[in-house]
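A single protein chain has been omitted; all remaining protein chains appear in their positions.
And now, chain A:
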Amino acid sequence: MERNQMRRQLALIRQSFFDQGFLDEQFIQLEELQDDANPNFVEEVVTLYYRDSSRLILNIDQALERNPLDFNKLDNYMHQFKGSSTSIGAKKVKAECTQFREYCKAGNSEGCMRTFQQLKKEYAILKRKLEAYFQQARQAGPLETACRSRN
């Protein structure tokens, strides 16, 4: 059956996100929170993440154009970015956030700028992967199995 095949492929794609370090267990926590009452929880949260983060990225980009850099401001932006990235399980993005913060604390402008470029790359890669994944998941359709019991 085509649908089963699609689902199997989707499962492999999903597994690759973990194996290749794009996502960590926190993403599984999100999946665990998805149920009949919140059938699209994961996609909704991820969409919210990308929407909120795009604003943060803009702010950080602008802040990085200042001279000299306001490391305190940058640190605050990154705090929020790391918080949300960690919460959705974005493993590589989270690592870049941590690196960025180290450079902030050290007052290293060059390091901050370099790391932020890398962060944006990882962020964009994950975004593409997740968007494609959710789109294919929608095509594969939901499984008609019993749902997890809830009190």
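Definition applied: a contact is a pair of C-beta atoms (placed from the backbone, for glycine too) under 8 Å apart; a residue touches a chain by one contact, two chains touch by 3 or more; residues count from 1.
Rule of thumb we're sticking to: contacts and distances are computed from a predicted model.
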Answer for the undisplayed chain, UniProt naming, from "Diamine acetyltransferase 2", "Two-component response regulator 24", "Prolactin" or "AP-4 complex subunit epsilon", is "Two-component response regulator 24"
In the whole complex, of A:Q5, A:N38, A:Q62 or A:Q117, the residue touching the missing chain would be A:N38
Note that chain A touches the absent chain at residues 7, 10-11, 14-15, 18-19, 24-26, 28-35, 38-39, 41-42, 44-45, 48-49, 52, 76, 79-80, 82-84, 86-89, 97-98, 101, 137, 140, 142-146, 148-151
